[in-house]
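A single protein chain has been omitted from the complex, and every remaining protein chain is retained in its original position.
Up next, subunit A:
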Amino acid sequence: MTDSPLSSLGAKVVVASSSDENHPPENIIDGNTNTFWMSTGMFPQEFIIRFAEPTNLSSLTVDSYNVKHLKVEKNMSQNASQFEFVTEKDCEHTEGHLQSNSVSLNGGSAVHLRFIITTGHDHFVSVHRVGVQH
């Protein structure tokens, strides 16, 4: 188990399908749920996290708002391509507080993790933190 922010472990968000300079994708991996990345309209939305090296993962926690369906993919390549499906999850709507979902990854390592938000409970969604448990 670890609670260090992903960014301090050398992880980076290398792709994000929306950008608002006030809410950059780096906010997803800074470990702080007060800062967030926000989608700017339409679905699907996605972001890809790259780890500094192949990382063993047992599960993830995703803190978000208004996400309705989340799909997670991973790869072991240095390129952000050729992903394999890992899991998908329906997320309940929460009123006035963040959604906190844990996603089991069944072990195995990854260099990239790809998160696809196929649909939301509203026009816009936000992602506040992604944390990993090793």
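In this text, a contact is a pair of C-beta atoms (placed from the backbone, for glycine too) under 8 Å apart; a residue touches a chain by one contact, two chains touch by 3 or more; residues count from 1.
Following the convention adopted for this analysis, contacts and distances are computed from a predicted model.
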- Task: One chain of this complex is missing from the view, so tell me which of "Intraflagellar transport protein 27-like", "Dynein light chain", "Ribosomal RNA-processing protein 4" or "ER membrane protein complex subunit 2" is its UniProt name.
- Result: "Intraflagellar transport protein 27-like"
- Message: Out of A:4, A:19, A:58 or A:82, which residue would touch the omitted chain in the full complex?
- Response: A:19
- Out of A:7, A:59, A:87 or A:100, which touches the unshown chain? A:100
- Message: List every residue of subunit A that touches the chain not included in the displayed model.
- Response: 18-23, 33, 36, 38, 40-43, 63, 65, 94, 96-100, 119, 122-124, 126
